[in-house]
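Read through the structure below, which is laid out as structure tokens, and then see the notes.
Here we show just some of the chains, and they stay where they sit in the whole.
All chains are identified by letter, namely A, B and C, in their written order; residue positions are counted from 1 within each chain.
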Amino acid sequence: MSDTAQLTPSETSPYAGLPPINVKLFEAKARKGLSFDQIAKSINKDEVWVAAAFYGQAKLSEEELKKVSQVLDIPATEALSELGNHWWPNRGLGPMPPRDPVVYRLYESVLVYGHAIKAVVHEKFGDGIMSMIDCKVTIDKKPDPKGDRVVLTFDGKFLPYATW
Amino acid sequence: MSDTAQLTPSETSPYAGLPPINVKLFEAKARKGLSFDQIAKSINKDEVWVAAAFYGQAKLSEEELKKVSQVLDIPATEALSELGNHWWPNRGLGPMPPRDPVVYRLYESVLVYGHAIKAVVHEKFGDGIMSMIDCKVTIDKKPDPKGDRVVLTFDGKFLPYATW
Amino acid sequence: MSDTAQLTPSETSPYAGLPPINVKLFEAKARKGLSFDQIAKSINKDEVWVAAAFYGQAKLSEEELKKVSQVLDIPATEALSELGNHWWPNRGLGPMPPRDPVVYRLYESVLVYGHAIKAVVHEKFGDGIMSMIDCKVTIDKKPDPKGDRVVLTFDGKFLPYATW
């Protein structure tokens, strides 16, 4: 068995298609032993949003890029040249349906509760949607003697359908 | 054009595959002009959970079935004979990817934030998942002068992976 | 060959999954020989939006439903009972990829110009999307000696991505 033959890149990896600098961000984070929360604090952002940026799903401003590069000890010029003003996220990480159980459970929430959520949104807000663009996602740890709980919150603007 | 030819049933309908009584529940609810919240209050449950039950995604106890039938003026015997103790939800409402924009935005949250959520869950809880079985889903309306916001919360138990 | 066996309903029909009243709207429109534009004028709406409503992709207000029923000589009570305040559009008409050449050309525009449109939207507006919820769609006929032209316009609000 030789490495070069067996070590096959994979579309299903969450790193598939990311610019090289993103992989360097993950490596530096691992080397430094920092959490997303610790990195996020340095730019006054939330950990979920910063993790999304590491996965190429959000756009850091040039100021934020410089600050993150400093915190992680990587050259800011490289980060700016790859993720600077000319770069725009190509959002959407596969595969779908997700294979990883953590991500699949989110997908299952759409299968099981999607229509119920739609029905209640309509009852409470009318004909429109909950925006996933103007939306903030946060994760809290809620201690519980029967087992800690993950509290995942989506706070998104309601957008009514235009008529014309 | 004749009805019987053109009116084609659809796999993509959220009513596809539901027992007939569920459609009657929706009809009675419309006729009575009740919201899921109003129905939910009669059995001390949350509106999202009750909506899920109407879509065949959750199991009402026999007591709850009787109470809901009474609130909606439909014969409890029919409800019990179709959704009683012998009946178990066949969960999962399609199609996937969702075509309806409200449901699609939930799906998009998995595409855009799925891996970030996974990364933060691991950092905060370790190797495991957020349960979608022992999980409560709620929707709140947050008034906002720039446009009201939908606050969608998943409160699920963290389950660590077994090793053996 | 017998009708009932061969005449198979089809998921790929644009009528698949619509409430029965919608089919009656199409039938009445054909019987009356009215165009979408003529119907739209009676409720001060655009023809594309009214066509979308006939296909179950937009929500007519109760006032509009009554007016349309009157124009088409169908009982308003039936329309209200099926498409009234309790009803919400289940948007998204298949199949995808579209098989019909007219609809496929729209799909092809995404394949061929999708990334170019994304790049120019980002250059002109920044990191965000063109809303398909707060969006108006119109079709104009532009006479041309070399062959008339279809001018299809999407006028949608730009939504910048939230950061948090």
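Throughout what follows, a residue touches a chain if its C-beta (ideal position, glycine included) is under 8 Å from a C-beta of that chain, and two chains touch if they have at least 3 such contacts.
Computed from a predicted structure; not experimentally measured.
Visitor: Considering just this structure file, the complete complex holds how many copies of the sequence, given 3 are shown?
Guide: Copies present in the complete complex number 10.
Please note the rule applied: only the chains that are shown with their structure count from here on.
Visitor: Superimpose the Cα trace of chain B on the Cα trace of chain C, which carries the same sequence, then give the rotation angle to the nearest 5°.
Guide: 70
Visitor: Let me spell it out: compute each chain's centre from its C-alpha atoms, then which one is farthest from chain A's centre?
Guide: C
Visitor: Using CA atom averages as chain centres, what separation in Å is found between chain A and chain C?
Guide: Whole-Å distance between the two chain centres: 33.
Visitor: Please report how many Å separate the Cα centroid of chain B from that of chain C, as a whole number.
Guide: Using C-alpha averages as centres, the distance is 27 Å.
Visitor: At which residue positions does chain B touch at least two other chains?
Guide: 14, 98, 100-101
Visitor: Within their complex, state which residues of chain B touch chain A.
Guide: Contact set of chain B toward chain A: 14, 35-37, 47-49, 51-52, 54-55, 57, 91-94, 96-98, 100-103, 105-125, 129-132, 135, 137, 139, 141-142, 144, 146-159.
Visitor: Can you check the complex and tell me which residues of chain B touch chain C?
Guide: It is residues 1, 3, 5-14, 29-30, 33, 95, 98-101, 104 of chain B that touch chain C.
Visitor: Which residues, counting only chain C, touch chain A once they are in their complex?
Guide: The touching residues are 45-46, 49, 58-59, 88-89, 118-119, 122, 127-129, 131, 133-138, 159-164.
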